[in-house]
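Missing here is one protein chain; the remaining ones are kept as they sit in the complex.
Naming follows writing order (A and B), and every chain is counted from residue 1.
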Amino acid sequence: MKAFAIGAVAAAASFAAAAQSSVTLFGVVDAGVARVSATGKGHVDGLMTGGNYTSRLGFRGVEDLGGGMAASFWLEGETATDVGTSAGLNFVRRSTVSLSGRWGELRLGRDYTANYVPFLSFDVYGQRGIGTIEHFATAAGALTVNGAAASDIRNSNSVTYFLPANLGGVYGNLQYAFGERSSSTVASATASKKQGNYAGASLGYASGPLNIGGGYGNFSDVSRAAAYLTDYSIGSLGASYDFGFIKPIFLYQTERADGKLGQPDFKFDTIAIALSAPFGASTVRATYHSYNNKTAGTAGNNDAAKLSLGYVYNLSKRTALYADVARLRNKGSASFVIGGLGGSVVAGAPTAGGTSTAFGVGIRHSF
Amino acid sequence: MKAFAIGAVAAAASFAAAAQSSVTLFGVVDAGVARVSATGKGHVDGLMTGGNYTSRLGFRGVEDLGGGMAASFWLEGETATDVGTSAGLNFVRRSTVSLSGRWGELRLGRDYTANYVPFLSFDVYGQRGIGTIEHFATAAGALTVNGAAASDIRNSNSVTYFLPANLGGVYGNLQYAFGERSSSTVASATASKKQGNYAGASLGYASGPLNIGGGYGNFSDVSRAAAYLTDYSIGSLGASYDFGFIKPIFLYQTERADGKLGQPDFKFDTIAIALSAPFGASTVRATYHSYNNKTAGTAGNNDAAKLSLGYVYNLSKRTALYADVARLRNKGSASFVIGGLGGSVVAGAPTAGGTSTAFGVGIRHSF
Partner (left out) sequence: MKAFAIGAVAAAASFAAAAQSSVTLFGVVDAGVARVSATGKGHVDGLMTGGNYTSRLGFRGVEDLGGGMAASFWLEGETATDVGTSAGLNFVRRSTVSLSGRWGELRLGRDYTANYVPFLSFDVYGQRGIGTIEHFATAAGALTVNGAAASDIRNSNSVTYFLPANLGGVYGNLQYAFGERSSSTVASATASKKQGNYAGASLGYASGPLNIGGGYGNFSDVSRAAAYLTDYSIGSLGASYDFGFIKPIFLYQTERADGKLGQPDFKFDTIAIALSAPFGASTVRATYHSYNNKTAGTAGNNDAAKLSLGYVYNLSKRTALYADVARLRNKGSASFVIGGLGGSVVAGAPTAGGTSTAFGVGIRHSF
C-alpha cells in the first residue's frame, strides 16, 4: 500500500508557498483463485478480489501550512478486481479532510470508528482475506446505524481528534459521529432523536517491539432488525510483541447490545491469538480465534471458531504472491461462512453447526 | 479551487510535439459541523459537506495543437465528504471536450446552462453553503428536462460556443442542448418532439473593478409535475463593483413557465444584494435576497426572503476555515428550507410561512 506520489515536482513549481505539498494517487489491485466450501452447500470455485489486501483506489494529499500546521485530505474506495467494480467507484472506505498541528489532528468525514482501530491493527491479516479474524458484528440481527445497514467499522458524519505523534509512543483518538436525526423525532420503540449518535475512543502504546492498544465505541438507540432500539457498544483490546523472527499477537473484543423497553440484551466475545513470522522475502501467518455467544439463556448456542494459515512471498515492496487456507467450525445454531473475500466467492451459509473451509492463491499489487 | 498540475514534467518528455500539454487532477474536500432548523421540524445537527465550496473530484487537461489551437477536456463530479460519496463518483458537474482557438471555444458535453452563468458568478457564495442565494427553480412543481428531474443549472447533450478572451472585457456564450426526442413523437398534453430542447446565451463585460453580465435560456415543452407541457424560460442579470475594501453585488433572476393547452402560467423573481469585504487573510460576506411569486392570482402567496452572513479565514490559497449563519423567512404558503449543504443535513420543510435557520463552521481544502 505504499502510495505513489504524483506531481510533486510540478507542485513545487506551482505553489512556491507550499513546497512540501503533494497529491498522491494510490491503490491496490489484488486477485486470486479460491475455493470456498460450506457444509450442505458444496463448494464454489472462483476469482477472489482482495485476498491479501483490499483492492482499492484512492487520492490523498497534504498541504504544508507552515508553523507545523498542515491540511490534508483522503478519498479511498474499494474496487472489485474480479468484476470491474461494477457497482461503481465510491469513497466509502475513507473520505476525510483534516487540519493537523503539534496539538494533534482534527479529522472530519467518513472514517474508521474509534473502536475498530485495535481490531484492525492487531489482526495479522488486516481484516481481509481467507485467514482474517471474522468480524461477526451483526450476529444478533441486522443493525441499522445512521439509517444504513449496520457496521461498527466505519462512521459517516464523524468528527475525530487524534493525539499527536510525539507522545513517547502513546497514540489514540476520540470520535463523535452524528446520527443526524431531527430533534423533533417522536420517541417510539424504533425511533429516537439520538438514533445513530456515536461516541468512541481508542488509546495505545507502541514502543520498540511492544504494541498494546484498546478501543471503545457506543452507538445510541440504533435499531436492531428494524424491530426495536438498542444501545450497541463494542470494546476491544490487543497486544503484540515483535521478537524479530516471530511476532505473537493477542486480540479480544466484546460486543453488547442493550435492548430497550424490555427487549433482550445480547453479548458476544471474540478472542484471537495469532503470529506472523518473516524470513527473507516470505512471511508466514497463523490465526486462531473463537467467537462466543455470551447472551443469557442462549450462551454457547451460537459459537464459532476459526483456524487459518497463510504464506506471503514478497516479489517487491509493492507486489506479493500469497496462499491461504482456513477452516471455520460452527457450534449449536451458528452457521457462519468464511468471508473476507469481498463477497465475490461465496458458498452460502453452512447448515447449523456445520463447517466452512476455504483456500486460495493470488497476486497483490500496490501502487 | 486552484488545481494541481500532475505530470507536467513527464508530459514534456513524452510529447515533444505538445510541450504545453498537461493533465490535472483536482478537487475540493470540504466538511463542517452544522445545525439546520425549520419551524415545526425542530433542528438537526450533523456533518455538512461542501459548506464553503462544493466537494468534488475532477480530471482536466489541455493539449496545445499549435497555431493558437488547443484541445481540452474536463471531467468533474461532486463528492460527499460526510458519507464517502456512497452513491458513486460520476462526472455530472461537468463532462466536456473542447476545441479552441482565436475564434473562441466550441465545447460539447454536459456543462452549466448559459442562463445559469450569471447566477453562479454573481452569488458571493458561489451557489453553495448555508449563505447561498437559494435557487428555487422548481417552486411551481417538479420540472422534467431531458427525461430527468428538472434543473436549469446544467445541460446534458449540449453544444456551446464561447467568445474568445481577447474582446476587451466582453465575454459570453451561446448554447444549444438536445432533448433527444424522436421526430415521430406523437404530440399530446405531456409529449412533444421538441421536449427538452434548450437554447440560451449569456453576455457580460468585465473590466477593472466592474463586472456586469446577463443570461437567458429556454427549455421547450418540458413537462411540469408530469402533467402537462410548458415552455420554461429563465433570465438573469448581475453586476458587481470592486472597491478593493468592499465589493457590492446585485443579482436579478426571473423565471417563467408558460403553460400550454390552457394550463396556468407561473412567474417567479429573485432579487439579491450582497457584499464581500476582504481584510488580510479574512473575507466577510453578506447576502440578502427575496424570492417573489409573481404568478397571476397567487402573487405573493409563495414568497420567501433570506439573510446570511459569513466569514472565511484563509489559512493558505488552498485551505480555509469558515463560519456561516442564515435565516430564511417564508410567506403565505411557502415552506422553503435552507439548502446549499448537499442534502446532508436537513431539517425538513418548515410549516407554511415558517422560518428556517442554519449555522455551521467548517474546513475547506482544495487541491
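Convention: a contact is a pair of C-beta atoms (placed from the backbone, for glycine too) under 8 Å apart; a residue touches a chain by one contact, two chains touch by 3 or more.
Since we're looking at a predicted model, the values are computed, not measured.
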item: Interface with the unshown chain - residue positions in subunit B; value: 6-7, 9-11, 13-15, 17-18, 23, 25, 59, 61, 63, 65, 69, 71-73, 75, 77, 87-99, 106, 108-110, 154, 156-159, 177-178, 180-185, 193
item: Interface with the unshown chain - residue positions in subunit A; value: 2, 4-9, 25, 27, 29-33, 40-47, 57, 79-89, 315-319, 344-345, 347-348, 362-365, 367
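FYI, only the chains that are shown with their structure count from here on.
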item: Interchain centroid distance [CA atoms averaged], subunit A/subunit B, Å; value: 38
